[in-house]
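Pasting in a structure now, in structure tokens, and then I'll have a few things to ask.
One protein chain omitted, others in place.
Naming follows writing order (A and B), and every chain is counted from residue 1.
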Amino acid sequence: MNKKLNSRLAPEDFVLVQLDEDLFDDSFVGQPVSYFGDALIRLSRNKSAIIAFGIIVFIIIMALFGPAMNQFGYNQQMVDRVNLPPRIPIFAKFGVFDGTRILYNRQVANLTDPSRYPEGSILETVRTFTSRDIAMADIKADMYKMHDVPDDINFWFGTDYLGRDLWTRTWRGARVSLMIAVIAVFVNIVIGTIYGAIAGYYGGKADMVMMRFTEIVGAFPQSILATMLILVLGTGIRAIIIALVVRGWIGTARLIRAQFLRFKGREYVLAARTLGVDDRKLIFRHILPNSIGPIITRAMIAVPGAIFSEAFLAFIGLGIQAPEPSMGVLLSDAQKVLTSYPYQTLFPAILISILMISFNLFGNGLRDAFDPTMRGVD
Amino acid sequence: MLKYVLKRLLAAAVTLFIILALAFAVVRLMPGSVYDDPNLDQAIIDMLIERAHLDKPIHIQFYYFLKGVVMDKDWGTSVKVEPGVPAFQVLANRIPVSLQINLISLLISVPIGIVAGIVAALQKNRGADTLISVGVIIFISVPSFVFASLMQYFLAYKLKLFPILYQPSAVGALRLKSMVLPIAALSLSPIATITRYLRGELIEVLGSEYMLLAKTKGLGRFKATVKHAFRNASLPMMNVIVPMFANIVGGSMVIERLFSIPGVGGTMIKSINANDHSLTVATLMFYAMISIGTALLVDLSYGLVDPRVRVGGKKDE
Partner (left out) sequence: MRKRLLFFLSLLIVALALAGCNPSEPPPSPEAAPKIFKWISSGEDNSINPHDCNAAPNYEIVDFIQVALYQIVPAESRDKSYYVPALAEDYPVAEDDYVWTIKVNPEAKWANGEPIDANTFIYSWKMGLDPDLAWNSTSSIANQYILVKNGLEYYQQKGTDKDGNPNPAVDWEDVGLKALDDYTLEITTAQKYTEQEVIRHFAVRSTSPVYEPIYEECMNADRTGNSYGTSLEKFMGCGPFNLTNWVKASERTFEKNENFINAHLIKLDGIEGRVVLDEATRLELFESGDSDYVALGANGLAKYAEDPSLISYDQKAIRTIEVNRNNPDKAFLQDPLVRKAIFHAIDRNTIADLTFTTAAPFFLSYSGVSFADGTLYRQMEEANEWLPANGGYDPDLAKELFDEALEKYNLDKMSLSLHYSEGMDALRTASEYIQNQLPQIFGEDKFELKLQAIQHTAALALMRTSNEGPTTEWDMCWSGWHLGAETYEPHKKFAPYRSYATNKYSPYSNDFLDDNYEKLLTEEYRFDERKTFDATVEIEKSIILDDITCIPVIQEKAFVLWSERIVLPVDEYTVGLGFGWRFMDMEE
């Protein structure tokens, strides 16, 4: 059908587009933009990535300085102040984070006992009922009054099962988690890059053997390798980093290998080799720079993955050494008392979610910015 | 071509054997012994150790183990996790339960992910795309068990729409109903991954010359996308979907625990913690086979379609 249509076209059907203007070569008006400069420009136009970057920076600053922002140490135990709800003076006016909590199933007979409920600690009775012929009540209580905490002491995020301040612990936990994630990802990227570069560049037998090796390591599930390693090494920050590294480098290695397979046959590489450039220089000076964009992107996307892996390990009982906190340790401890003390889960959960979303968004932004096919497009 | 397939199959077999040897060695080198029951007298423990050849050097142990696997299909017997049950049987009882849930979840995720991906690509930077992208970021960033606990608490406990627990021996509607929540929780992340991947691929393809041609030919935007762009993007999508299967088979431990599903999820870690060596090795091999098998599948399907992929040439070629 198309053929028929074409055959009906006559030469006079075609009209020259630029009939009324002369054609000239334009001279360049702008400055030449480097690869990274271009990426930076495109990144800066990506609003969500910039916001995400801002949030990451904010969280890093808080992780560094947050623990020092009040008078409590991360391992300072106050056993007469355990499991206090958060009290933040600015919010307290609006009825949230005001240090109160609903206490369920309290015997009415005990409510008048000042040793259990000091003067003024019971704010209101929410519900009364009887259970096995005993008068019971759900009450709303000021937990700070109940535990004799002076008015000027506020636990912004509440306290945990040993009366430790959760604000301090949450930020310190964020610091530990970020540190674990960044170190693990950095080591992964370095190992993966070198490994992938060698395999991709030399190809043939070397490639075959090296890729089989990644297949072997990759066949062991991450959680299982981690469990075994931690059994051998004992728990601790070092063991967790090793557990995250032992299999984490494979993805990078595959990526870099693919990049090398793509670029090593290019003419400029051939030219460089003809000029007598040695292998090491070819790999690191001439081919690898092509992959820097994908590497940075990959690192950004791997960080939240590593934070999550640490949390997962803590969940299955392979967290870091007590009393040091981490996001995973905080979450797994809090999850056990979720329905009774939901605030203990709330803050670490929000923090880890924001952290994961920010890193993902920023990573996406970076990927788009570095992607050559996106160059000039918008 | 046949040579390529044979080569890859052989390579996979060699890899599996190396993994088996490694797994065996690693498990034997772990601290603690298979027989460490404080109820047992040391003399009896010694007899059991001798009978299981655990007192011999590790290569001899490996020989006995291999002999058992090859001659009698005997992967050893579980000692702690399910005492007295052959390790193979332990897995055979548990895998179908996990497989069923994961398979359904994958079957649901793929079409939803594809539709969402196409919609997002066609509506790029418009309302629907933004909505889908926000969903994708959330589903990828927030771990599945968080959604699972939330759904269990609100939909099952508060609203009583579904049973709180999975019902392994119920039949009919109740069984299906009890599967809804775990499947939903497991599906979120695969849906998000497929959507994100497909959206990216399609946007790239939509900008290419042959799409311009298709449009010039008078094909509608939707038809052009589905007929041309989607086809082109769907082959590399195997690369995303197939390994995803390996991931969800091994990765549903927390969901299984939450809904009390008698699946294979926690077996591995339980067996490692209990020093149940035979079961650990058997489970490891199960995961290795899935991982190697899926990699092989992807490789072969690629090799069939695109001859360039068959093992990258030497550096001088």
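The criterion applied here is as follows: contacts are C-beta pairs under 8 Å (C-beta built on N, C-alpha and C of every residue); 3 or more make two chains touch, one makes a residue touch a chain.
This structure is a prediction, so every number in the text was calculated from the model and none was measured.
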Seminar exercise, completed: Among listed residues B:5, B:22, B:69 or B:85, the absent chain is touched only by B:85
Seminar exercise, completed: Of the candidates B:164, B:238 or B:289, the residue in contact with the absent chain is B:164
Seminar exercise, completed: From A:318, A:331, A:355 or A:369, the answer for touching the chain not displayed is A:318
Seminar exercise, completed: It is residues of subunit B that touch the chain not shown, namely 31-33, 36-44, 46-48, 51, 77, 81-85, 93, 96-97, 99-100, 103-104, 107, 149, 152-153, 157, 160, 164-165, 168-172, 175, 257-258, 260-262, 273-275
For this session: Name, in rising order, the residues on subunit A that touch the hidden chain in the full complex.
Result: 75, 77, 79, 82-83, 104-107, 110, 131-134, 136, 161-162, 231, 234-236, 317-319, 321-323, 335-341
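Methods note: only the chains that are shown with their structure count from here on.
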Problem set entry | CA centroid of subunit A to CA centroid of subunit B, Å | 23
Seminar exercise, completed: Contacts from subunit B onto subunit A in the complex sit at residues 11, 14-15, 18-19, 22-23, 26, 30-31, 137-138, 140-143, 146, 149, 204, 207, 217, 250-251, 253-254, 268-269, 272-273, 284, 287-288, 291-292, 295, 311-315, 317
Problem set entry | For the subunit A and subunit B complex, residues of the former touching the latter | 2, 200-204, 207-208, 212, 215-216, 218-221, 223-224, 227-228, 231-232, 257, 261, 264-265, 304, 308, 311-312, 315-316, 338, 349, 353, 356-357, 360-361, 364, 373, 377
